[in-house]
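For this view, one protein chain was removed and the others were kept in their places.
Should a chain be cited, it is by its letter among A, B and C, assigned in written order, with residues numbered from 1 in that chain.
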Amino acid sequence: MSAAAPPAFEHPVRVYWEDTDAGGVVFYANYLKFFERARTEWLRSLGVQQQALREATGAIFIVSQTQLQYLAPARLDDELRITVQPLQLGRASMQLAQEAWCGSQLLATSEIRIGCVDEASFKPRRIPTAITSRMNTCLP
Amino acid sequence: MSAAAPPAFEHPVRVYWEDTDAGGVVFYANYLKFFERARTEWLRSLGVQQQALREATGAIFIVSQTQLQYLAPARLDDELRITVQPLQLGRASMQLAQEAWCGSQLLATSEIRIGCVDEASFKPRRIPTAITSRMNTCLP
Amino acid sequence: MSAAAPPAFEHPVRVYWEDTDAGGVVFYANYLKFFERARTEWLRSLGVQQQALREATGAIFIVSQTQLQYLAPARLDDELRITVQPLQLGRASMQLAQEAWCGSQLLATSEIRIGCVDEASFKPRRIPTAITSRMNTCLP
Partner (left out) sequence: MSAAAPPAFEHPVRVYWEDTDAGGVVFYANYLKFFERARTEWLRSLGVQQQALREATGAIFIVSQTQLQYLAPARLDDELRITVQPLQLGRASMQLAQEAWCGSQLLATSEIRIGCVDEASFKPRRIPTAITSRMNTCLP
């Protein structure tokens, strides 16, 4: 990452009972919840409230592709840091890298593809340009 | 229960990894998922498809009160039976008893109050009479 | 509540996509997740880390009874405040009142009974006295 690049956005997540499974660790699907929370807070940090955006424009963001590697387990009470790093921005979609960390240990890495669609038809639509211009500032 | 009373409706639920927590047992909130699945199948057995009902009438059923006792834990791979027994039917609400069983062991008992509301306003509305007449046949 | 009583413990919860259902509101079972998070943070505020407690003593807290009233729905992006107010403390169990608020609106109220059990046998055991003495300071 070049010197001028902003650091990835980070969101803290605490592991609660609800997140764990009988293996004693965080259930694999729940990382997708953590990643979604972090994306929501990243959007909020850019001034985008998804519920308000939807009511005003009918646009919602959906996930179209996910790719995850699970490297180490997290356990009850662990404090995780979830990162969001946009890799590519298109007119109606974007590609993000997201990671889950516990202290200095990398737990999971992902690439997530997000699309902007109309809430009624689920057909692709252009991301409002006011939003993409703010997202552009986060590109590496 | 009198001889003429129909037996409570039963719905089978298998315990998967997603349902368990780091205590090695089913997470307490997930019994509410199991109870909801069984209520949905009980409604379906009476000819009520909730998605179709909503599209046709704007009516949705919501939970207004729950009371649960947890008696014994369930574990991965357990096969549960979830019961639904209506206790009382009103114009816009109903009271149900629900239980979770594993073999001959009672795991959890509940009383659940359901209301019928308008999907937009969440204001109470009358349960369609075609539905209440079918529900009446399930009363003890 | 008398003038000398400490205010109820509060924990903030943001509503994410994962918490909502197709009714557009928070799914009823998920309030039990919010209540559990707040209880965990209340315990932490008293110096109790559940994972550490379990490793040191084999004691875990389980929920034995819940009673909830749902008064108003919460929606995506809402900021909730979840309260914890102990009502009664026994040797091996406690009774708590918990509420969910959004701004000045009360969304849900509950009474929750918690038991302390051995992690292997799930048999009741005494709550460590160092913990109950700290909990006592929270009683109304």
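Following the convention adopted for this analysis, contacts are C-beta pairs under 8 Å (C-beta built on N, C-alpha and C of every residue); 3 or more make two chains touch, one makes a residue touch a chain.
Since this is a predicted model, take the numbers as computed values, not measurements.
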| item | value |
| --- | --- |
| Displayed chains contacting the withheld chain | A, B, C |
| Residue touching the undisplayed chain, where the options are C:9, C:27, C:42 or C:61 | C:27 |
| Sole contact to the chain not displayed, among A:49, A:66 or A:95 | A:66 |
| Subunit C residues that touch the omitted chain in the full complex | 17-18, 20-25, 27, 29, 75-76 |
| Hidden partner chain, residues of subunit A it touches | 23, 25, 28-30, 32-33, 36, 60, 62-70, 72-73, 119, 122 |
| Contact footprint on subunit B, counting only the chain that is left out | 14, 16-18, 33, 36-37, 40, 49-52, 75-77 |
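Going forward, only the chains that are shown with their structure count from here on.
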| item | value |
| --- | --- |
| Interchain centroid distance [CA atoms averaged], subunit A/subunit C, Å | 28 |
| Computed distance of Cα centres, subunit B from subunit A, in Å | 34 |
| Junction residues of subunit A, two or more chains touched | 17-18, 75-76 |
